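This structure is in structure tokens; I'll ask about it shortly.
Omission of a single protein chain aside, the complex is shown with its protein chains in their original locations.
Letters A and B mark the chains as written, and numbering starts fresh at 1 in each.
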Amino acid sequence: MLNTLFFYFLSAIAVGSAILMVTRRNIAHAAIFLVTALLATAGIFLQLQSEFLFIVQVFLYAGGIMVLFIFVIMLLNLEPAARLAKFNRSQVIAATLALVLGAQILYAVFVGRSSLRLPALQANISPQNTEAVGDALFHQFIVPFEIVSVLLLVSLIGAAVMAKRRA
Amino acid sequence: MQTYVLPAIYAVIVILALPLLAGCVLIAERQFRAYLQGRGNSEAVKPGLWEPITEVTKLLMAEDVRPSGTNPLVFWAAPVVSLLVVLLAFSVMPIGPAFHLADPNIGLFFVFGIGSLAVHGVVLGGWASNAQNSMTSALGAAAQLIVYGAVTILGVLSALLLSSSLSLKEIAQAQLERGQWFIFYVPVGFAAYFLGSLRITTLTSLDSASPGNESDMAFISAYRGFRRCLYLLAGYINVILVACIATTVFLGGWLRPLAGYRDRFPGTSVELLDVLPAMVMMGAGIYFFWRARRLTVNIRRTGGFLVAGLCVVAAALLLGVLFTSEGFMQGVHGAFWFVLKACAYIYFVFWFRFEFLPAHRDMLSRLEWRMLIPVALVNLITAAVAILTSQDTGWPMRLTTLLATAATLGVAWWLFKNPPDELAALKAGGE
Partner (left out) sequence: MLSIAHYLILSLALFTVGVVGVLARRNLIIMLMSVELILNAVNINLVAFSRLHGSVDGQAFAIFVMADAAAEAVVGLSIILVFFRNRGTVRADEMDLLKW
């Protein structure tokens, strides 16, 4: 019962923050709403009994990526003229297209709803969640792990090179 | 219902006692800095132990102004985020073997993950102040938080290898099983953590010419009154937080020194070394009594005797607890050792910051930028090699970690003698 309550509370925050994010004119406000959406998503992970992913989401997304976004937003002093509301038809078409896509996927979920029962929740969080994820990362997923480390190195070098001022 | 009583007590203690303890840290910082700088603390008007109360009253009586052009919600939220983050991270600190709010399996990771949100409090505060100076200072403080937060994590990771669990209670327990506090296994990791925590807790620039002036922590310059109080409170509770993390991970948590030594008094079930807390407090009481005899001002004399009396009462309490149940005694003594070690760590941090730092600021900066992160990473690798070697060959862990530390210090020495190219060019050009 408490579980369901938490789920609805967190998903309300997540979806509400997401909608608020994409409709804000002020970029800094949008970034703040994205932080709350990400924290709510972290709560959803915790509610799904994946505690490692919960803390990685808080650490990496809310405490890392969003800090990066906020730094860039603060450093670029975007002029207020960019924040004027310009309503044009393409926005309505875009929104409609996205909603059609969403409706399609919703229909797919609806059709297959009989096979979507969750198993009964365990009494306590499996104490081995972190170990299990680490195990999977280093045994089945070792090759993607190494590739991701190279990917992060590449992105780091790329960002450092691009952000340097050419004298 | 039973399972909620102790966590509830803990939560109440954390929320009520931490601001008071932050006040104590404030007193300690100011008087210690004054003493090390060879002066008294505010000679003209000496609030002494009333200092936190006067500070807070002064802040609370200020008018609550909000600069124009700022977003009211963000302006309100930034100090709240700062304080919330620090208090939340305290919820998993084990002060005794069973005295914590929660013990998740990701305990240490939880503390650092929640702590990473502190950057938001700083940056949002600087942005919401609608002033260029605040913004720049906030970005600088945030950059410092991120980099030195990463350094502390690198330091803690090497101790984490020894405990093979992220839960804070199990980390402290593992120090009992391994036989030594982790600081003796990975001293370089502790050094990395120490230097990182030094920089996290002062969000001012350590390289500034005269620390303690108006431009320190400029990102809160637009905050007046209670909002500024929240920021400062968050800062001092942060000091306590890093001390508690250091105590749990490196200094053995609630374990008494030589926790594995279990000789008992003949005929009783009281262990020999369990009278240490009572002896420490009695020693403190005698010291305060001796100092209070020399004081001339009447109220300070009374205060000194009062403190001495309290210490003696605490010693009697700690002695009397020995004859109650085992669990209760472990809890009380555990709390005593934890608090003592955390206070020792805070003392060490302040000593380093106020004695060593002002004269050798450039040395520390050079050390950090040249060596800290590479040495911490090398320490992680050598500690891992040491642990695996000890498991495979059966050599004692102390020997292998000693060799690992020696190797790390060798690498550090080599790095010190061969600085990277740009710095060598600077050195040649004359710094």
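General observations
The criterion applied here is as follows: a contact is a pair of C-beta atoms (placed from the backbone, for glycine too) under 8 Å apart; a residue touches a chain by one contact, two chains touch by 3 or more.
Worth saying up front: this structure is predicted, and the values here are computed from it rather than measured.
The absent chain, not drawn in this view, touches the displayed chains A throughout the complex. Counting the whole complex, the residues of subunit A in touch with the unshown chain are 3-4, 7, 11, 14-15, 18-19, 21-22, 24, 27, 30-31, 34, 37-38, 41, 44-45, 48-50, 52-53, 56-57, 60-61, 64-65, 68-69, 72-73, 75-76, 78, 82, 90-91, 94-95, 97-99, 101-102, 105-106, 109, 113, 116-119, 129, 132-133, 135-137, 140-141, 144-145, 148, 151-152, 154-156, 158-159, 162-163.
Keep this in mind: only the chains that are shown with their structure count from here on.
If you average the CA atoms of subunit A and of subunit B, the two centres end up 33 Å from each other. The touching residues of subunit B, when paired with subunit A in their complex, are 71, 74, 104-106, 109-110, 112-114, 116-117, 119-120, 123-124, 126-127, 135, 139, 142, 146, 166.
Considering their complex, residues 28-29, 32, 35, 51-52, 54-56, 58-59, 62-64, 66-67, 70-71, 74-75, 125, 127, 129-130 of subunit A touch subunit B.
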